[in-house]
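For this depiction, one protein chain was excluded, whereas all remaining protein chains were kept in their positions.
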């Protein structure tokens, strides 16, 4: 049995598939294939290596066993890859590279690929938030601070806040994707030629770093923290939806509410709950990545190897939260009548709306359009 | 492809199998089967339900899909289970229970089962530490504080410290296992009969709580923190082994050192590195469980659902660290000559050994024998 | 200016005073004074040392400067203490001890002292919860799962759940206090005589460990995790109070609600908010303590020194949360009429109350009485 039991919650959308074993394996193989080009292997050899570098040609189980022997999957993978190519081209396989070059560059590739559906889902969620902001710019409701009714606002302004939050977190993450995902190519102790790194970067469409960054984990940290920030924004949106969905408030409802094993009448805000189920797991994972920056000498004994599982979880969970948010906001029923009734029953029903609401919504929509 | 690529590091030993999908599914089914007995279903009905409650009879994929619809796997599971039994006994399936009863009691079962190999591996590691303490009680070495040579000690005393740490962390975890893993049986809002809970506890061999604890997460927190403490002790042992294994120190070496994809001469302390790869992921997971204690009303909207993945990881990673430590200590080569040489070269070579060493080792061994 | 600006929130009650500089300093001096007795200093010398060991005799600023020079306050403190006693008794000051012995044993003393008001406040909060459970055992209300109205329960059952949670977390913490706070007395490399440790333990009223635990951090971890678990329970209670206090629900209100700088009508649930302000800081601190268990050799280079600030924060914040919870529950207004009205308006108003409620409340009260 594959561990998919909880995937309905933790692995919604298309991000999880980009951090699967197959995805990681293919990314490592892509690095090996590109490396052959970068080190100027004869065109034939490079092509033969590229042909061999298909995840489906490799059996993961023995690689996992080799991983246990070496604390890296690369020793076993390189051996299997050398076995898979003609003897004459073996010298061009993994030439000048070390395990860390392959795994770290693969991490960057995996991240770039996983961020595509992740950002697409987050941006689709932002589009829904923009539509809510636009459609409800004049829908009055009571604002709430410290969970107490405060003064009137509009639902459109609330949605505009969600929109700006998602947009700003996506902008940071998109910048990480385009500018900070760089090849790691340093060879055994990090002194590899920058020319080869540059060629590898060009082959793989990744950035070229100032120098190999094997034990200097700014890039993985930037990735993890940008994910953590987006997850945090999504948690805020989902928390609001759960609060609005209380029957005593009843100002919004999810499009497809879920059932209960014991209470047929329940209409649970499943998308919001699932978003939160993902996002509440994220801060501890970010802390694990930051804590793992304390890496010894040219390659760490433990901290580096701890990152692989953590990044996998971070990408999958944040991606799932983005997909759930897209579902949640895309199907949101907004009950303007109930908002009006709740407002009318509040102690400040007659208080005028704040001056800036329409301007602020316009600014949020304009920033979104420009994003 | 199953996500086993990193399992060589993160899932050593037999613990991971106890937190697999199959294990979780079987635990939920075991709860359903025991529940039928606890609610006094006719013996025939209870037997028919028990017969149906085998994980291999259920397909996980559709359950995962139902999980996505309901933010719990139980709605789908109960429906499938009802389909799998004769119509006449359906009323006894899931009688009086709610999703949380099934998942939380299953968590307790999963934990109890997973802690068996986990504690066995940790205790085997402690046995190895005890043997090292005994064998090297008179093997002098230089003690080191702040990574600086300090004063003489013996390697046996160091191993005795490891021993006591593992033993004390195991004692706490064993106590959690025997006394704090309790059934959760409260029905929809936590007011279920204590008599049924008591019978369920007896059926499943779990403790009987004062009352249903659905939104009161002391038990999951006790489990998570006891795991975190053991993982912390194991990280200390592994860190020491990596430091001792430096060629410049060379006082211990692992039995089966690992290779490198680039450097044939390398003998990497793979077990210590893998232990640390697991343990460095743990504190953030414990924080996630503690953070998730902030649960709303009778059942939380998000925090509860976040726990399932976190506990799964926590058990698997701590179990893997225990298995790696068992391997590491079981095969440890101790180089007494090198210890003597390093000590002789230290600035305090002539300083006498501390008075208490032999007494302390005896105390550690006696405590271990009594554990 | 002392950093008290936020203390109104983060340092309520009497716990914070037990983790102040003065408290830490006195604890270290108490260890030095007890040590003189433990090492059999002549009675006169021991008395002269004890007389000198008063925090008010020492100036913290130069100690802080010495801390910066040595990464420990003890070098400076011992020098100052030796200066403060007659030359003839100086040899008995700090005899056989190392910095870690003093700081770690002081940590245990600080914890024991801080846990006294902390547990008193938590138990007073539990007493209030017990009174609520008793007074409202028959006060019907709608139960809520996933923030949705579910089925009827009573407010007394909810309060009983709070009660059991606080009681169980306190029981664990009280056990840590009485059984796991042990002297650390190992001398430079952890090989000090167990006889001296035993005498020191007797002098200070702390437990006697199997052996010195300087780099084996099970005890600090047990302290931190027990605090984290109590904080988690308190966060649950406070979250419930904020949700009940929403005007749309209005089933409970704090006795002394707070104001707003902009909205005169606001009645904010200040105690619940302040409890949460404290508790949300706790899981990350617990993770820091667990992460710091990876300590090198006989004394760590960094991880150990990181703990001092973290434990100080952990005790102060959990203590403040306990004091806030005591205030919150002690003054809670419960609006049974509103509970009845909300229940009547729910889709399951006619559903009978669960069978077990009265039994469960009795069990919770009995367990509390026995605690």
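Every chain is named by a letter (A, B and C) in the order it is written, and numbering of its residues begins at 1.
Rule of thumb we're sticking to: a contact is a pair of C-beta atoms (placed from the backbone, for glycine too) under 8 Å apart; a residue touches a chain by one contact, two chains touch by 3 or more.
Here the structure is a predicted model, which is why all the values come from computation and not from measurement.
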Query: Pick from A:8, A:117 or A:165: which residue touches the chain that isn't shown?
result: A:165
Contacting the left-out chain in the complete assembly, out of C:303, C:322, C:339 or C:360: C:303
- line: Among listed residues C:152, C:165, C:232 or C:284, the absent chain is touched only by C:284
Query: Of the residues in subunit B, which ones touch the absent chain?
result: 144-151, 242-243, 245-249, 260, 263, 265-269, 273, 283-284, 287, 291, 342, 346-348
- request: Identify the residues of subunit A touching the omitted chain, counting contacts across the whole complex.
  value: 71, 98, 100, 143-147, 150-153, 157-158, 160-162, 164-165, 168-169, 172, 187-195, 209-213, 215-218, 221-222, 225-226, 228-229, 231-233, 235-236, 239-240, 243, 276, 279-280, 282-284, 286-288, 290-291, 293-301, 353-357, 359-360, 363-364, 367
Query: Which positions on subunit C touch the chain that was left off?
result: 1-10, 12, 20-22, 24-25, 55, 60-61, 63-75, 78, 94, 97-99, 102, 187-188, 238-239, 242, 256, 258-263, 268-270, 272-281, 283-288, 291-292, 301-303, 305-306, 308-310, 312-313, 317
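Criterion: only the chains that are shown with their structure count from here on.
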Query: With chain centres defined as C-alpha means, what is the inter-centre distance between subunit B and subunit C in Å?
result: 26
- prompt: Between subunit A and subunit C, what is the gap in Å from one C-alpha centre to the other?
  reply: 37
Touching two or more other chains - residues of subunit B: 71, 98, 187-188, 239, 276, 279-280, 283-284, 286-288, 291, 301
